[in-house]
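Note that this complex is displayed minus one protein chain, with the remaining chains in position.
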Amino acid sequence: MSHAHKSAKGAAGGEKGRGASKGKRGAGAGAKKPEDDREESLQAVVLADFEGHFSPFSQEKPKCLLPLANTPLLEYTLEFLAMSGVADIYIYCGAHSAEIEKYIQASKWYPPLSPASPFKSLELVKSTARSVGDALRDLDARDLITRDFLLVHGDLVSNLPIDAALAAHRARRIADKNAIMTMILRTAGLGQHRTKSGGVTPVFVCDPTKNRCLHYEEMHALQANKYLNIDPDLLSDHAEMEIRTDLIDCGIDICTPDVLALWAESFDYEVPRRHFLHGVLKDYELNGKTIHTEIVEEHYAARAFNLQSYEAISKDVLGRWTYPLVPDSNLISGQSYKFERGGLCKENGVMLARTCKAGKRTVLGRDTSIGDGSTLTNSIVGRRCIIGKNVTIRDAYIWDDVVIGDGTTVHRAIIAHEAVIGSQCKINPATLISYGVRISDNTEVKEKSRITRAKRIEDDVEEVVPSDPEIVGEGGKGYLFHEDDEDEDESNESFIYSTAHLNISSESISTITSSISIGSPTTSRSRLSSFAGSISDDGEAGSSNENFHHDAVSGLLDTLKENGDFDSAKLEFMGLRLSNDATDHQIRRAIAVAFTKRIAQLVEQEKLEPSKAAASAFGTSGAENFLKTVAVGAGKEEDQIDFIHCLQKDLVHRNQGAMILAAVCQRLYQMDVLEEDAFLRWWEECEMLAEGEAEEMARVRTKTKVFIDWLREAESESGSEEDDESEDESD
Amino acid sequence: MSTVGDVVPRDGKSKPFDIVETYQRLLAEDPELTMPVAAIEALIELLVHSRAVTVFETLDLVKTQSEYLKSRVTNSISLSAGTDLFQRYMISSLKPTSTGNFETVRQHLLSNGRLFVSRAKAARERIANYGRHFVRDASVVLTHGGSRVVGALLSKAAEASASGGNVRFRVIYVLNGDRVSESKRAVSDLRARGVPVATIPEGAVGYAMGKVDLVIVGAEGVVENGGIISRLGTYQLALLAKAAGKPFYVAAESHKFVRLYPLGQYDLGIDQEVIEFRTEDEPGSTEPVDFTDITPKSAEAPEYFSSSPTKPNTAVDAVDYTPPALVSALITESGVLTPSAVSEELISMWY
Amino acid sequence: MASPSSATVEPAGPNPSTKPTQPESAAPRLSGAELKKQKQAEKAARRAQTIQEKQAGVPPAAQKVKSDTTTGAKTQQKRPSSAAAPRDLPVRSQRPAAAATPEAPKKEDKTVELFRHLYKPRVTSIAGAGKDVHPAVLALGLQMSSYTICGSCARLVATLQAFKKVIESYATPPGNTLTRHLTSHVLSPQIEYLAACRPLSISMGNAIRWLKLEISKVDIDVPDAEAKKGLCDAIDVFIRERVTFADQVIASSAVEKIKDGDVILTYAKSSVIQRTLMTAHQEGRKFRVIVVDSRPLHEGKHLAAALVGIGIEVKYCLINGLSHNIQDATKVLLGAHAMMSNGRLFSRIGTALVAMEANEADKPVLVLCETIKFTERVALDSIVHNEIAPADELVIPGGPLEKWGDVKKLQLCNLMYDVTPAEYIQMIVTESGNVPPTSVPVLHRLGNESQG
């Protein structure tokens, strides 16, 4: 083995030497696959903290260290890797990298310090990467990976024996070095399934004969049409084709170094699926790389990437679906769980009062004590918790050192370390109570409230927020957590409504962020997740919410795509708006984005001139009416201006944005959706900003100048009151 | 009786040494004392008083005295365990082949009287420590009688242990109408330790058995085939437990192992007046059997020798025999034994 | 949207829409039959009669069918395998095309010697169906052999319904009386065909006997139309009384036995039990259910699904978890295929084990059973009478068993029923009251009298 390791290192060295041309390198790696396969040890890359939303918890702690069934998420992932016989591991940390490092080094996994580690090497890579894309590109740059490797996320829970998949992958590799990647997917049936990501359905188009993935798309609940557009020649090329929507994407990919190469080549890819997978499959003609699927029907594999899946997986663990990764196999040394008849799983030294009922599917950590008359069902309680008398706890996940007073009821909540809940309290569903929060007696905590004590981070300055007696009661500690990352909202909702559009929305956000971040210098967004929602750019705090935007846009886009009529779209749209009580601004933004996107597409794909594109886009039946009524409602000037702003902002990062903007403005003016005053004032404002304005924004509107001038001529004079509303919005 | 002759008056007491009297005194002094141990103590005192010099004298003395003691006590089964053990010990340790000579052995016995007692009690502790593990969380234990071992065991189980946290169990205690005070004590002891106790009459055992998880009883003697001799009523508990498929455990110190092989209830080597046929015209009694006159006496007096030696056992302190087939396991200070293991013990010990 | 596109074929069990093109042709054939002599008719009638009496007897039709089955089986292969898509259908249909069927001619006899007397060719296609078989019956036959209609009662009802259709489409050939002609020339072929698809359940036997009786009782002078109507009504009444209504009664009286806090353990799936539990739940009784199940049918899974559907707390385990769960149970409810006159219960294979464990843990065992399922037959063990299902139903696709046919001296035994000793059964809940096993014969006699 050791020699094998050396050889690997040697190879790595060689790579460095060769450096540069990635295609060749990948090929090289592919070429030298067959021979020393058996000898080679397995490499894996763990993406610790790039996706997912666990606020307020993830504010203070790295997500992958949050306990699931009293065991940190990362442990499950590492167990899985150990189970699969991985030898060398690289852990990529996004946020909180220091803490993760501390944890790892203290754990049994860290080879230098613990002889017990099953891994030959374990490296923590701290990088500034904000997205999977960045991380992988960075990884590629470092030349660490020299052969096939496993790519997993730090929140993976799986008991899947991976050998079969590896073998299949290798076989394909040997046959054809272009088979660069194998994704492992778990069937989850067509019906409802708690562990399937609620809102977004990944759609895999596969060729069952070759286990090859041909096309990938994501569908979401509120999408107007349920159509995919599949490249027709796929149909001609492949005799058999399966379109699967019944799959859990557990994010286990078996990759070859070429994958990294591909990432590196396409710098704008941010997320593994919606960008990378989709993209690579799309231009199969160009790169000729094939990606394959290994669809498993046995065993367990899922990711706890948001609170919804956290809950689902917790349930799965309680239901032993993850066996042997269950509490009573005491994965972490020092644990001493015993599984008792009836599904109660408790550690040594638990003190149960005589009359308390610790019901089925319940886990109790060491030295936790439960008072008389209390009942627990389907819950997980950490260590050293003190639970008073006549407490009722249902479907709740309580971490270590929590104190719960007498007569309190907790239903479907997460209570983090060292929180203190007074007596006679009522914790309503979907409540998240963060570290050290103190709820004083007789307080009722509203549904979906998220309470924290963490310092709030405003533009990089940490400010301590005073406790809010409204929420935590007199003498309580903690305040209602709301932050600028809208996606938290929905992760919260997802916890209760189990409709997680997170997977995708987060991704979509990340793309926008990345592109925006070039433009708007003001985005000082959280270092903790790379997805500072794009809405952040128009500082709409709180209520506005990302998945609304996402669904709205996609919904409209679809209507535009197949020229469906807008009246139905409008209904849906309004429904959507109500359900997420989105603000007018968001609506405008959504609409703007939708149209610009569409137009941009037309321009790029159908190679129309912007003007034609705009014409066709706005020409869609009912579009005009729709815009008038919905987009710029009462025809208030501010609204119109805002709308233009939105258009402008969105076009910033589209090719020919400038042209399009011009075309759009013209169009909208002709359709008199927008009146000239609006245009003029918008222009002026922009002018006002002068150098304050980001040059992208400036660039985008250059082409529109013509139109404006034309207007000016038509108009004699122009009003010039200022109001910085829109200004505010732009940061 | 020659033995009396051999005994010199001691510590001023001019009264000659009477083994029976000693035995009963010992029991009276220390309620914690079990009969076998008491018997051994008594025999040791005997040694103290005797001035037998040769091995065989001594052995003979011990033998005759034990016989005498047995004869004078009703239901000598339990105590005979003690006397037998004692003799056996003497014999084996006084074997010419063995290195320990008479004096050593005698000295050892004389000097360590109290030690034995404390050991006997220690044994009880150990049993409790093993036995507690039989009592699982949320289980229901059925027991009866005033066995100190069982008492110790249950109260031990009630304490929380370092590992495994606390055990929450409940007890169904079968009241014995004739031993109210004893039952009361046992029950209140448990309740004092926070163990919920239900008391049922003996008639309700069959009814209650369905709710029971395990049965634990004490024993007066453990016989050679692994069966036990114990308080009247134990046998029927065992039968019912068997019928309902519930485990039936016996907690007994190993010094209660008796060299006795009863073939059945009526082969215990003692006569018990449990079944008494009467008719109206018989003088003195109106009901077939009348315990009422005995009950109060047995109530305050220490249990086993309430009735005068000459009088045979009445139902009050009568015993019955539970065959090994009904015993799931015996909990002794040396561990948990299957009945077959017990019998092997005795076999190998006596032959 | 988008299940594996290969699975677009309609699910297992042909529904009436997929009827072959025989329907209309049926009638003319019948008229053709009018030329036959009375004597033959009577003979045929008697023969059919006797067949029904000992319902195990191989119907002559079966032989004729047999020759075709191999070809039939092959033509069938596509359909069942395609039906694999709805996974929770009974696995019967997921037959790997590779595996050989016992019927198929082989050098080696793959039948289990103990049960050799029970093996019967099973028709899985309409290919071999006799020409006089009514389409409705054809469809039914297939549904039975594919277990889409499985339960003893379900089959009974379905059969009677089908026969109603038969009778409706029946026209007495001139010079012939319905009474004498219908049974022998029309009904018997149907019955034979059904029996060939899957051995008739005892309740079916009873019902058919009753039907024949009814027919024979029809007055010769009554005009056909009237007679037919009479018969159909009679059938409806019969179904209503002996099944529908019976079930209601049983359910309602069984519900009485379910108390708050009960833990009801049941095995496989019985429609009556499902009904009972559901009503009990609707009546607000607080109880848990433990459903025990077994390979290969996994019927219990459907029951469990139905129960959790309405929010009953259900625990599900296979027969191997039985001894762990029996302790928690407070009552055991069992369905029946038939009640033997010696008080033994003839029911889905595995029932006896459940009853045995329950008996040991002394939990009361209740059997829910309509009197129509009572039979005068007796059984001491599960071997004399039983039904053997095709061995390949035990094969797990992709599993090592797929090639079992090639392994010499290896046999697969797939029994359908077993016999539960009477002493394990505390009570039998029937529409005519709750009785101990010992009084089964009594009830049976009463039942028949009421029938006659």
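Labels for the chains are A, B and C, by order of writing; each one numbers its residues from 1.
The criterion applied here is as follows: a contact is a pair of C-beta atoms (placed from the backbone, for glycine too) under 8 Å apart; a residue touches a chain by one contact, two chains touch by 3 or more.
The rule is simple: contacts and distances are computed from a predicted model.
One chain of this complex is missing from the view, so tell me which of "Exosome complex component RRP45", "Ribosomal RNA-processing protein 42", "Translation initiation factor eIF2B subunit beta" or "S1 motif domain-containing protein" is its UniProt name.
"Translation initiation factor eIF2B subunit beta"
Looking at the whole complex, which visible chains does the left-out chain touch?
Per the contact definition above, the missing chain touches A, B, C.
Among B:28, B:53 or B:122, single out the residue that touches the unshown chain.
B:122
Name, in rising order, the residues on subunit A that touch the hidden chain in the full complex.
1-2, 38, 41-42, 79, 82-86, 108, 114-118, 159, 161-164, 166-167, 186-189, 191-196, 246, 297-300, 315-316, 319-321, 323-324, 329-331, 336, 338-341, 343, 360-361
Mind listing the subunit B residues that contact the chain we can't see here?
For subunit B, the residues touching the absent chain are 37, 40, 85-86, 88-89, 92-93, 95, 97-101, 104-105, 107-109, 111-112, 114-116, 118-123, 125-126, 129-130, 133-134, 136, 161-163, 254-255, 257, 328-329, 332-338, 340-342, 344-345, 347-349, 351.
Need a quick check: the contact residues on subunit C for the chain that isn't drawn.
The list for subunit C reads 87-88, 112-114, 294-296, 301, 304-305, 308-309, 313-325, 349-350, 352-353, 356-357, 360, 381-383, 386, 394, 396, 398-401, 403-404, 407-415, 417-419.
One rule holds in what follows: only the chains that are shown with their structure count from here on.
Would you mind checking which chain's mean C-alpha position lies nearest the centre of all protein C-alpha atoms?
Chain closest to the assembly's C-alpha mean: A.
Counting only Cα atoms for the centres, state how far subunit A is from subunit B in Å.
Going by mean C-alpha positions, subunit A sits 73 Å from subunit B.
Please report how many Å separate the Cα centroid of subunit A from that of subunit C, as a whole number.
53
Need the CA-centroid distance for the pair subunit B / subunit C, whole Å please.
64
What are the residues of subunit C that contact at least two other chains?
Subunit C, residues with two or more chain partners: not present.
Using the touch definition from the top, list the residues of subunit C that touch subunit B in their complex.
Going through subunit C, the ones touching subunit B are 360-362.
Please name which positions on subunit B make contact with subunit C in the complex.
For subunit B paired with subunit C, touching residues are 210, 244-245.
For a test of understanding, state which residues of subunit B touch subunit A in their complex under the given definition.
Residue positions touching the partner: 137, 160, 162-166, 168, 194, 196.
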